[in-house]
Every structure is written in C-alpha cells, then in structure tokens.
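Only one protein chain is missing from this complex, and each of the others stays in its spot.
Letters A, B and C name the chains as they come in the text, with residue numbers starting at 1 for each one.
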Amino acid sequence: MTLDALKEQVRAANVETVARGLVISTFGNASGIDREAGRIAIKPSGVPYAELTADQIVITTLDGVPQDNRFKPSSDLATHVVLYRAFGGIGGVVHTHSTYATIFAQAGREIPCLGTTHADYFRGPVPVTRALRPDETGASYVEATGEVIVEAFRDRDPAEVPAALVQGHGPFVWGPTPQAAVQNAYLLEEIARMAYLTLTLAPGTGAITDHLRDRHYLRKHGAAATYGQ
Amino acid sequence: MTLDALKEQVRAANVETVARGLVISTFGNASGIDREAGRIAIKPSGVPYAELTADQIVITTLDGVPQDNRFKPSSDLATHVVLYRAFGGIGGVVHTHSTYATIFAQAGREIPCLGTTHADYFRGPVPVTRALRPDETGASYVEATGEVIVEAFRDRDPAEVPAALVQGHGPFVWGPTPQAAVQNAYLLEEIARMAYLTLTLAPGTGAITDHLRDRHYLRKHGAAATYGQ
Amino acid sequence: MTLDALKEQVRAANVETVARGLVISTFGNASGIDREAGRIAIKPSGVPYAELTADQIVITTLDGVPQDNRFKPSSDLATHVVLYRAFGGIGGVVHTHSTYATIFAQAGREIPCLGTTHADYFRGPVPVTRALRPDETGASYVEATGEVIVEAFRDRDPAEVPAALVQGHGPFVWGPTPQAAVQNAYLLEEIARMAYLTLTLAPGTGAITDHLRDRHYLRKHGAAATYGQ
Partner (left out) sequence: MTLDALKEQVRAANVETVARGLVISTFGNASGIDREAGRIAIKPSGVPYAELTADQIVITTLDGVPQDNRFKPSSDLATHVVLYRAFGGIGGVVHTHSTYATIFAQAGREIPCLGTTHADYFRGPVPVTRALRPDETGASYVEATGEVIVEAFRDRDPAEVPAALVQGHGPFVWGPTPQAAVQNAYLLEEIARMAYLTLTLAPGTGAITDHLRDRHYLRKHGAAATYGQ
C-alpha cells in the first residue's frame, strides 16, 4: 500500500465516524497500519472533521514516533500503538464516544450477547476493562488504556470480538482495515443500543445460548461462512 | 401476475424496509409469493440495498428451490417457505431486526395490546416464539425458525396478528402483499416502541379491554369495517 | 370567516400534524369550527396526508351532520363535536397518537406538571380520562370518548389545560384556532417526553410548587401576561 493510499483510508475512516453519528465534537479518532512498510497513520489532534485532509494525517513509526512535526497526532495515539502491537491481525483502530457503547463503559458493564444481531458480528460479550488505578492515570495514561484492553482479551480472540469498552471512558474498536473498524464501531453502537433497551425493559435478560450465537456468528465468519454472494 | 411484476414488487419492498428505518446494514429481507404461478421471489443474500435491482431478485419454487444459480437467495429463505406453506392467505413476508420489535424478541416477551394504536392493526398481543433447542440450530435451523412461529399461531389467526417475534432474534411480519407486509413491519415497530416506553414508565400496565380492542380492530378490518373512503 | 378560509385552515392544520412528527400513517385528525356560520370542518377518513386538498375537507353542521356525501368525515368526528359543544371557547381540535402523550394514555397516568416548560403552556397536570365501560364501546363509542374528556374537566378550565389523554388511546388537544391546537399538541408531546424521561430517571418526582407554576403560566397567559413584544 502506498503512503498516500494509507493516508486517504485513514482520512475517510475518520470522516465516516462523524457521518455515521458515532462522533460528536472532536471526541474520536481512527487510525490505520501498514505493517510491511512499518507505519501507522492517525488523525491529528483536535482538528475539526469537516476540514480534515489526507495531508494532515500524521504518520508515525510502529512505536508511535511521528515522522515529522507538522501536526500533533491524536492524543490517543499510544493506545492505538499498544493495540496494533498486541493484536497482530488488525489493520485499523477506531475510538469513539458513541452514546450507547459509552454508557455501558460508564456503567462498568460488558455488553452481553442478547440476540442474533449481536452474534452476527461479535462472538460473545463485548468486555469492559477494569478501572485504571491512580498510578495508571499519570504520564503513562494513554498506554495504560491500551494495556487494560489487552488484559481484557487474555482469554478472548480479538478477531472474534473486535471491540472493548474502556471503563468510565468509551469504546475502542478494530478490524482488518480502518473501514472495517468503522463498520464494527457502527454495529457495536447498534447492539449496545438494543442491549440498553432490552435490559431496561427486562433487567434480568440473559445471553442467548452458545449454539444459537455460534450458528449466527459462523454463518458470516470463518472458513464455513455461507452468507453473501 | 407476471414474473417481472413479482420481482419488482419484492425489490421495492426490500428497498422500502431500509427507507422506513427498519433495516440497518444487511439485517433483513422481504419476499413475495405468486401461488398460482408456483413461485417465490426473495432478496439475494448479502447484497447492499442501495444497489439492489429487480434482476437480482431470486426466484424459487414453492419449496424454496432456486430456478437458477446466478444469485444465492437470502439465508432466511427456508423460514419464508415454511410461513407461506402454513399461512395460506399471505402474499408477502418481511424479516427485519428493527430496534423495538427486536428488543421484545431479545427479552423473550410478547408485545401486549396496550392501546388502540396497537388494536387498530393487531387483534391482540404479538407473540414471541419459544427458544430454539440445541438440535434445532443445526442444519435445519432456518426451517425450525419458521416452525416455532407456526407453533405460536396454533390458537391464533395469522391474518389478525400478522407478525411474530422469534425469541433472541427478531420479527417476521407478513401481509396479503409484500408492500402490506412492509407496512405491517412499520406499524409493528411503532407499537413496539410505544409498548417499551409504556412498560418502562409503568411496568405493571395491562392490556386494554377486549371490547375496546375489537372496537378498533373491527373498525379497520373485516366485513363491517367503516374506516376510510 | 369564509368557508374556503376554514377549509384551508383545517387542511393546513392536518398537514402540520404530520410535518411536526405528531402523526404517523393515518393516526390523527384536525378540525376547526366557525360558530357564527354554524359549521365544523374536519379531515376526511383515511385519506393520506400528502394528498389532502382543501376541497376534500368535510363540512358538517354543529351537530356533526355532513353537508354532502362526497367524502366520509374522520371516524373521530363525534368526539370533536362533543368537545366543541362542551368547551365554548375553543376553535380547533387535534387528535394524534403522538408517541409520548400516547404512552401516558396507555399507562393510564396523567402528565404531572414537573417543570416550567410544562407550566408555560399548561396550568397543571394534563388529565387522563377514566377507562370506557363495555357499554360505551358500542354504537356510541366515539361520542363517549368525548364525554369522558368533558367529565375529566368538571373541575378544570379547558382554556388553561388545553389537552386530555383518553385512557388506552391517545391525546385530544384544542385551542382558539386549529393552528393553536396543533401548536398545543406539539408542546404536549414535548412535555410528555420530558415527563417520561424525568419519571424514569427519578420515579418519585413530584410537581413543581403552585407558585412557580403560576409564575410561569401567567407570564405568558391572561390579562397580566408580560411575555413577547
């Protein structure tokens, strides 16, 4: 992938988070990685989405060191770097404060798999991280945010559940490409909204059975997928 | 009805589910049946709605066998086939994951008839199916989904209550034509939304009386209907 | 007022109920009265709003007898007639199934005066009628709907609280003109929405004090009003 193509993908992904209603004000950022070329592309900090150009996208090394200092990268860059390092298969990361995903993060609750809409895209609950300790909100805060996400995936496959809720903060979502990550962020918001409504209608509702969940997930994902043309 | 007319009806019904906000991403499908000509028309699997053409609509026999293999039919085809066979009077079936109908399905609760808005179109509660057993989520999963709907209508007239909620999944809705099924899916979502709001405001709310329900239902339906011009 | 002016007012009021999101499908109707000329103008039954013309508006006597039979009047006509007879000062009536007002009707609960937004336009709670008895849902159902509203206003001034919730059904709203009735229906929906949200956030919330309520109501209404230019 050329550098220009990466920048344009990341620009488009950032703009799409706004177009899909996942980001208000400047609460969010999307990035992409080109592992072969050894670079990460990410939104510049605090730039209004409407004015964002591919030229403003910040390019860094795989360790998150910017290649020039024309624009400051997103203040969440270090979280993205930790995720790219820990989750070898992902190509894009999106962070939003989308309403329903964020309220589960604020409530400190995972999003249970309450129906097949959820199971079609996330094979099990979307986890919430533990709260950060006081010593994790200092200079290393942004890295620590990534590390508690990785911690929540010790027993989970990030390819099968491509999102996490950072407690008291909001969702980080990923996928094979920046565009796929945006689509997952959109689907996450929809299933979070349905979960909120289900749980306020019927507070004790439990997850669907594993066999129904897998029947749906595996119809759309993996070697035996049958969905689509 | 010509084959082209059937295909166009089904294309339009699918597009309308999106236009009315009942379907996001590719979560949904609409079909129609021509019983005289012995064919069913249904959305192809996983094709974006914006690009859907009448030519892509898949034609099958009444047993759900596609007439050619240019496009794969919706993965829910077998559910539609079961409904057409069991409910002799219907001409169209729509499946969505519309938000409020789906949360009742996720909560495993029927939608009670809480007001005249409901009674104007559904003569009694919209039932929720029982959960599928593990042996029903294997190879026969899609047929089984239809069968639990039919089971829920043993003591009910599908013409008077043209919708069911598949537990943990979402609504299937029908009508005399594909267009009527879409309209019923739209009305179902509205009454589900009102029911959610009523039940979270006042959890113990019961159904309206049978006489008020029938007063409204029969004003718009049946031989003695007086509504409209 | 000329007959044409009355018809046009009523056509516009009906169309505005849809434009303001108060009416979906054909769930609603607006009427106006010219007491001097002795006529009521009302929406025809079941006609789509988008196609409604002033010529289709049905004209009746003050007793609700249509002057011709080109179009059937709204099936709720008799309710409007009862309200015009009982509430001498009103010039327009609007019936909707607007979501939040309707859910209070379904829950059988009045809308308490929880804040100054409410008090600016309604001097006290918006009442809910008693449920109709079985003998009131027969031939005289539509009149009975009007009568239970009037019953709820025995100790209330319909000029100060220009709306009622018919239990299990929805709101009827009025005002000095059809346009004012639509505006009141719009404000009713907004305060019903705020009341729903307040009561689900804090179920025990009580009404504001009478002195705060009157401070706001009387700033905008009555001889001592000071609001506006």
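Just so it is clear, a contact is a pair of C-beta atoms (placed from the backbone, for glycine too) under 8 Å apart; a residue touches a chain by one contact, two chains touch by 3 or more.
Treat the numbers as computed from the prediction; the structure is a model and nothing was measured.
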{"item": "Chains still shown that are in contact with the chain withheld from the display", "value": "A, C"}
{"item": "Contacting the left-out chain in the complete assembly, out of C:L114, C:V128, C:A164 or C:A181", "value": "C:L114"}
{"item": "From C:V15, C:A54, C:V150 or C:L212, residue that would touch the chain that is not displayed", "value": "C:L212"}
{"item": "For chain C, the residues touching the chain missing from this view", "value": "114-117, 120, 183, 186-187, 190, 193-194, 197-198, 200-202, 205, 208-209, 211-212, 215, 219, 226-229"}
{"item": "Touching residues (missing chain, whole complex) on chain A", "value": "24-25, 27, 44-47, 71-72, 75, 97, 99-100, 102-109, 131-132, 134, 137-138, 141, 168-170, 196, 199-200"}
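In the analysis below, only the chains that are shown with their structure count from here on.
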{"item": "Chain-level touch network, classified as line, ring, star, complete or other", "value": "line"}
{"item": "Same-site or different-site touching of chain B by its copy chain C, using the half cut", "value": "different"}
{"item": "Chain occupying the most central position, where position means C-alpha average", "value": "B"}
{"item": "Inter-centroid spacing, chain C versus chain B (mean Cα positions, whole Å)", "value": "34"}
{"item": "Cα-centroid distance, chain A relative to chain C, in whole angstrom", "value": "47"}
{"item": "Where chain C touches two or more other chains, by residue", "value": "200"}
